[in-house]
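The complex appears here without one of its protein chains, the remainder shown in place.
Chain nomenclature is as follows: A, B and C, assigned in order of appearance, with residue numbering initiated at 1 for each chain independently.
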Amino acid sequence: MYQHQTRIRVRYGETDQMGYLYYGNYAQYYEVGRVEAMRHLGISYKKLEEEDGILMPVVSMNMRFVRPAHYDELLLVRTSVKKLPSYFISFFVEIFNEKEELVNGGQVKLCFVDGKTKQTIVAPPALITSMQAYFETAE
Amino acid sequence: MYQHQTRIRVRYGETDQMGYLYYGNYAQYYEVGRVEAMRHLGISYKKLEEEDGILMPVVSMNMRFVRPAHYDELLLVRTSVKKLPSYFISFFVEIFNEKEELVNGGQVKLCFVDGKTKQTIVAPPALITSMQAYFETAE
Amino acid sequence: MYQHQTRIRVRYGETDQMGYLYYGNYAQYYEVGRVEAMRHLGISYKKLEEEDGILMPVVSMNMRFVRPAHYDELLLVRTSVKKLPSYFISFFVEIFNEKEELVNGGQVKLCFVDGKTKQTIVAPPALITSMQAYFETAE
Partner (left out) sequence: MYQHQTRIRVRYGETDQMGYLYYGNYAQYYEVGRVEAMRHLGISYKKLEEEDGILMPVVSMNMRFVRPAHYDELLLVRTSVKKLPSYFISFFVEIFNEKEELVNGGQVKLCFVDGKTKQTIVAPPALITSMQAYFETAE
């Protein structure tokens, strides 16, 4: 399993009048979590898209909202990949507040698309290679 | 079953550089869908919150992204309630593009919270009553 | 002068914990206002960008926040063009609440860019033509 942690501070504009981080803004935190997880492996999503012409659209997403997050809290976003990607990659995300309480947990599944042909493709070799070391004990 | 339809046009600021409606913005469309579904029943979520002191935080959400939505498309958001609310209410959402193709489908589950005590409560009677007629044949 | 009005209802996710429409979300309302103003003239910004390859990036923006807008309010966005576009186009925007009180007023200036060369160009003739009738008495 590959796991990475990053921190995001809740912005004022991301709260709603309930005084909570708006439920629709978690998806963006998930995005930051997975992009940073990939960056830590040496994979830049930006380069993947711009240089290799590979897009990674989201296929499905689910999340549970365990407790509210509030303005200015510095949240910990823990992103895990539990299976080597092939045609899909799933990121498991857990978000904790400063008291280390679980705020939100969920999963996002993405596929790989050739930007030119718009066809679904298998994960780029560089991404698979970068993750392989984390999965060897499991095999 | 109670079902309501509303339309939302994709704003430029809601797209991303892939040229699609950003996946994180669907949650806001779901919100508009359920608020309009409730309004059509004579229930104002604003009044529920401000006058009755009842909050409806989201408990869980899941969605599938079937095909991309694009800038300026006038999407149809179809919101369904398949079961009378008690401690929870689930909204099923399907979003269609102008060609009547399914773009996105999912489900959001919310609970009811007393704004003062922060305790979970049962759905407000007015909401249940407003929906009852749609469920009579099913009982 | 050319003037157009459109209505936008404040979404829950657009409020902040002050209970107001977040100040950063007005720019998106301005965008909707000018896109609808152009559509009413028969000019689709989407087509301008996709078919004619013309982009309209924002050059400058200013706004005054006169009084707060609240969740669920149906705001009136009045967009005015006071001068025929040449290398630039300026949209003047006023936003009113349901009591017809001014909520926000401002101005956005955009230029025209050839998507291929990335050079600044003059306003597309179709846009100028579509507006000309509104400015004849002024000349």
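By definition in this document, a contact is a pair of C-beta atoms (placed from the backbone, for glycine too) under 8 Å apart; a residue touches a chain by one contact, two chains touch by 3 or more.
Note that the structure is predicted; figures quoted are calculated from it, not measured.
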- What are the shown chains that the omitted chain is in contact with? A, B, C
- Taking the entire complex into account, which one of A:Val32, A:Leu76, A:Val113 or A:Ala126 touches the absent chain? A:Val32
- Message: One chain isn't shown here. Among C:Leu41, C:Leu55 or C:Ile128, which residue touches it?
- Response: C:Leu55
- Across the whole complex, the chain not displayed is touched by subunit A residues 11-14, 27-28, 31-32, 35, 44-46, 71-72
- Identify the residues of subunit C touching the omitted chain, counting contacts across the whole complex. 17-18, 20, 23-28, 31, 49, 55, 57-65, 68
- In the whole complex, what residues of subunit B lie against the chain that is missing from view? 12-13, 15-20, 22-25, 71
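Heads up, the rule we're going with is that only the chains that are shown with their structure count from here on.
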- Message: Counting one step per pair of touching chains, how far is subunit C from subunit A at the shortest?
- Response: 1
- Message: Between subunit A and subunit C, what distance separates the C-alpha centroids? Give it in angstrom.
- Response: 34
- Query: Which integer distance in Å separates the CA centroid of subunit A from that of subunit B?
  - Reply: 25
- subunit B to subunit C: how many Å between their CA centres? 28
- Task: Hunt down the residues of subunit B that sit against at least two other chains at once, touch-wise.
- Result: 27-28, 31
